[in-house]
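Every protein chain except one is present and positioned as in the full complex.
Labels for the chains are A and B, by order of writing; each one numbers its residues from 1.
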Amino acid sequence: MSTTPSARATSSDAGELPTLTATDLACRRGNRVLFRGVNLAVRPREATWLRGRNGRGKTSLLRLAAGLAVPDSGKILWGDKPVRAAADYAAQRVYVGHANALKEDLSVTESLTFLARMHGRPSDAPAIRAALERIGMGSRRDALVRTLSQGQRRRATLARLALEQRTSIWILDEPYDALDSDGVQAVNELLHEHLRRGGSVLLTSHLSPGDAAPTLAEFDLDPFA
Amino acid sequence: MGAAFSAVYVRDLRLALRRRVEALLPVVFFIVAVSLFPLGVGPEPQTLRQIAAGVVWVSALLASMLSVTSLYAGDHADGSLEQMILSGQSGFVVASAKAAAHWTVTGAPLVLAAPLIGLLLDMSNAALGTLVASLLLGTPILSLLGGMGAALTLGLRSAGVLLILLILPLAVPALIFGAGAVSAVDSGVSTAGHFSLLGALLILTALTAPLATSFALSIALE
Partner (left out) sequence: MKRPIRWFTFAAPSRFYWLAGLLNPWLWLIAAGLALAGLYVGFFVAPTDATQGESYRIIFIHVPAAWMSMVLYLAMAFWAAIGWMFNARMASMLARAIAPTGAMFTFLALWTGAFWGKPTWGTWWVWDARLTSELILLFLYLGYIALVASIDDVVRGDKAGALLAIVGAVNVPIIYFSVRWWNTLHQGATISMTAAPKMAHTMLIAMMLMTFAFWAYAFATVFTRAQALALERERDTDWVRDLALARKER
């Protein structure tokens, strides 16, 4: 089942999150076309699960959505502005990539505080601590990232989601990677709350999000190769 | 803006402090490199005094360039760079903070080590003082230019050597004015011209290099 774009929500809707809209989007890696003609919309309170085989461009699409990359052709808009030009996009978006963005030689708290500060999110000690506890990393909050397992590092980076207070779009690349069942549950709870608050989600996952996950609209990238 | 600058700057310093040995390697290289020249040229104090300014400056230049390769590489590898770019903070501010941190960790120690080196090369006190002052103005220029080079060569295979090739021509003016100031002192000529030019170069570089660096970073991440 794929989502079809309908009338785009503009940011003029009072307090409502804008819609992420991709129109006729195409992406290349080197000389190879990854996908073309992609039309996708992620509206407030919607969660889209981007599916497709390896190498189909799922990560590339997420990076385009985040505004890191430039599309080969087509547009990707936040509300009515291109993502790379939308002034308020940074405040209304969380991008968790494949890499954890944690520094090996810093403690979990220090790493998370840095990320929070850069993104203009709450970065005071109590907020960071609460976020880490929410994701089950409270006891390891002063450990150096270097000493953590893959699953713990993933949790630490996902703690950023627990810091979000405003509605935003969450663009997540393999969020469930390396997580145990507790971790998966914590993430799903965060997703539920986020969607209830009016946020939206665009994620990829080769693992099944599980039964406790919120309702996900599936978008298959394979046909667009 | 100031918050972002201090966040990046403090983080980089903290990271360097946790890897103290690695942070000091450029200074060690600097001392070793300078020490090679007497071995190559001969120990005669007369000769050494003449080449001292140039030798110290070139060695500082190379030490700076060698250490700047890793300025963005680590952040690029673990995904931190993406987050910094996405944060909506000005790329100019981030680049300035990184360059400032590089200078604090590498450039400033070079300036502090310079008097020791100067003694090894039998420099006069006046020349030594001028050398330190010129390096004080010059090493930030090198950090700024190096940051731009590191951003341009991000993730490339031979990034280290390529960076040196790219940045050295751009560093020539700083080298000329900096080392030239010391020669001037030795010949009894006024160094005012050299220092004003060096200072102007520093201001110009501080205003333009971070801009070019932030462009280079977004190009590298596309």
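The working rule: a residue touches a chain if its C-beta (ideal position, glycine included) is under 8 Å from a C-beta of that chain, and two chains touch if they have at least 3 such contacts.
Only a predicted model underlies this, so the values are computations on that prediction, with no experimental measurement involved.
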Quick one: say which of B:103, B:177 or B:195 touches the chain that got left out. B:177
Which residue of B:17, B:126 or B:219 touches the chain not shown here: B:219
Which residue of B:77, B:119, B:156 or B:207 touches the chain not shown here: B:156
Absent chain, residues of chain B that touch it: 148, 152-153, 156-158, 162, 165-166, 168-170, 172-173, 176-177, 180, 183-184, 197, 201, 208, 212, 215-216, 219-220, 222
Chain A positions in touch with the non-displayed chain are 30-31
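Definition applied: only the chains that are shown with their structure count from here on.
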Can you work out the whole-Å distance between the CA centroids of chain A and chain B? 38
Sites on chain A touched by chain B in the complex: 66-70, 89-91, 93, 95, 97-106, 110, 114-115, 117-120
Counting only contacts in the complex, chain B reaches chain A at residues 3-4, 7-8, 11, 14-15, 18-19, 74, 77-80, 82-89, 221-222
